[in-house]
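For this view, one protein chain was removed and the others were kept in their places.
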Amino acid sequence: MSVEFSFDDRSMTAHPGQSVGAALLANGVRSWRTTRFGGRPRGLFCGIGVCFDCLVTVNGEPNVRACLAAVADGDVVSTQVGDGHVASATERGADLTSDGRGDERD
Amino acid sequence: MSVTDPHFDVAVIGAGPAGMSAAATAAGHGLRVVLIDSGRQLGGQYFRHPAPGLTAPWLSKLRHGWSHFEQLAARIEASLRIDVLFEHQVWAIEPGFTVRTDRGPIAAANVVLATGSYERVVPFPGWDLPGVVTAGGAQALLKGNLVLPGQRVVVAGTGPLLLPVAAGLSVAGAKVLGLFEANPLRGYAKHPIPLLTNPSKLLEAADYARRFVGNRVPVRSGFIVIEAQGADSLEAVVVARPDGTGRRRIPCDALAIGYGLAPQIDLGLTLGCDHTLLADGTVALRVDTDQRTSIPDFYAVGETAGIAGVQTSIAEGAIAGLVIAGDRTGLKALRRRRDRQRTLADVIRTQHPIPPAWRDHLTPDTVVCRCEEVPAGAITEAVEHLGATDTRTVKLLTRAGMGWCQGRVCGYAIACLAGGGTPTDLLAAAKRPLARPVPLGVLAGQDQRNN
Partner (left out) sequence: MVIGAGVIGAACALYAARAGFTVTVVDSGPVAGGTSGAGEGNLLVSDKEPGPELELAMRSQELWRLLAAEGLGEGFEYEAKGGLVVAATASDFSALRAFAAAQEAAGVIADEVAADSLAEFEPYLAQGFAGGFWYPQDAQVMPALATARMLQASGAELFLGSAVTGLLTSGDGAVRGVRTTRGEIPARYVVNAAGLWSAAIAAMAGSALPVQPRRGFVLVTEPLPALIRHKVYSAAYVSDVASSDAALQSSAVVEGTPSGPVLIGASRERVGLDRTPSYEALQRLAAQAVEMFPFLERIDVQRYYCGFRPYLPDHLPAIGPDARIAGLFHACGHEGAGIGLAPATGELIAALLVGEKPQVDAEPFRPARFEEVEAA
């Protein structure tokens, strides 16, 4: 039995009960977030939900801790850019981006 | 299980060894207990285990004292008096007590804080590269998911956790290129008595050492990682003696690093519990011989009272459970066991300080606060030119420690860089008003309206 999920449009598999972060690492992905100011790549760091460095967007929901969240069948996981709110809102079709001002600080 | 039950005799926060022991003991004496954890399983970090169906031939070799876990888990699962609430994040505890979670408040007459610890890491150039993980993080990844952080791994830092981490990674198939312990370990020889009265600890250590030899992991003491190199992920680490001599570059794809564990006590500090500064610069809640904190009916067990190993945690959980239940039988023996373990832990603590030389290897652009991307140079400017003479002011002026993790990761470093690591600075680094981020909707009380 395995779990199928996608990461930035790539199909991947994982074992049920694995965390999103573990599943990504097992598939050779080492980073899944870029920072707000420097645009630097980040991935797993503390592994126990304390450091919030492994934040990722799952099914349009930003700021999910990859080390804690269990990966589920059909999950759409995507690289989180910056604070995660602009891109994730676009994916959800939500109305948080209508003015496009989210880019101003970058 | 009923979340809406208005009142419990005991709320135990954290389902690791200490919390499980407290819950099982209290419920065994007829008390109504709620055991709350942010994760999805019993066991906490120490007894972290993969989901059912996920296994590997070497899994049993990662487990120490597993029978303790099985016994505690069986007692909890068999008890009708324990409500276990997984995936509940506790963000504050109000006097009285109201335990505030992201899924609504829980009322309890007594609280046992068993929230364990998190790892201390000090910054060095490149430590924010993917591939650099905490030692405990590497272990959690392995124990809970059977996944390695990399194939060619360096283990470094200081403290007793490094040995099992290196051994586990090696057993699971990683090439462990070296274990670099920052401190020379000769000091244990000066304290022979606690070691002799704790034979189980000695055997455990010997067991690890044997496995090491078998897997040929080179161990060096007196070395620290002074730099991590790589473009978009880790490609190599540079290790050296704290003074920078003996420099060596080791190509690798993962670094597991840890400078010891720090008690996770923000819930207790915000409530107003007294605290104590330990020899390694960590802050723990102050407890009496019955695990009582300075707040009546509020207990701290296991690592919240200072890092002291799994046996201590289990003993202290049982002590708190008995004391709350009002049963003093067996308390004496438990206290003796706890005291023996704590004496040993205090010795170990003195042997694993963070070498102050970590500061010498920072460059002005080394990220100190990973969340807010605050470089060492900005902190120096605040201290030297803007009158920031303490942790709080450095945080205010630079935003260091103000991000998602609320300074859990960089707090120790900021305390050292700002005020030279005075007790006031170290305490300021341990305090945070919310133990977890909480959605405005939950804070607004909508969780209660919706139920």
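Per-chain numbering from 1; labels A and B assigned in written order.
Quick note on the criterion: a residue touches a chain if its C-beta (ideal position, glycine included) is under 8 Å from a C-beta of that chain, and two chains touch if they have at least 3 such contacts.
Predicted model only: the values in this text are computed from it and were never measured.
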| Just one of B:71, B:229, B:270 or B:350 touches the chain that is missing; which is it? | B:270
| note | Missing-chain contact, candidates B:101, B:117, B:183 or B:406, resolves to B:406
| Contacts of chain A with the missing chain: which residues? | 36, 63, 82-83, 85-86, 95-99, 101-105
| query | Given the full complex, what residues of chain B touch the hidden partner chain? | reply | 92, 94, 100, 270, 272, 372, 382, 385-390, 392-393, 396-397, 399, 402-404, 406, 432-434, 437-441, 443-446
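Note that in this section only the chains that are shown with their structure count from here on.
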| query | Roughly how far is chain A from chain B, going centre to centre by Cα mean, in whole Å? | reply | 25
| Of chain B, residues touching chain A in the complex | 38-40, 45, 50-54, 118-119, 128-134, 136-141, 144-149, 232-233, 264, 370-373, 403-405, 408-409
| field | chain B partner contacts - residues on chain A that touch it in the complex | value | 1, 15-19, 21-23, 25-26, 30-31, 35-38, 40-53, 55, 63, 67-68, 70
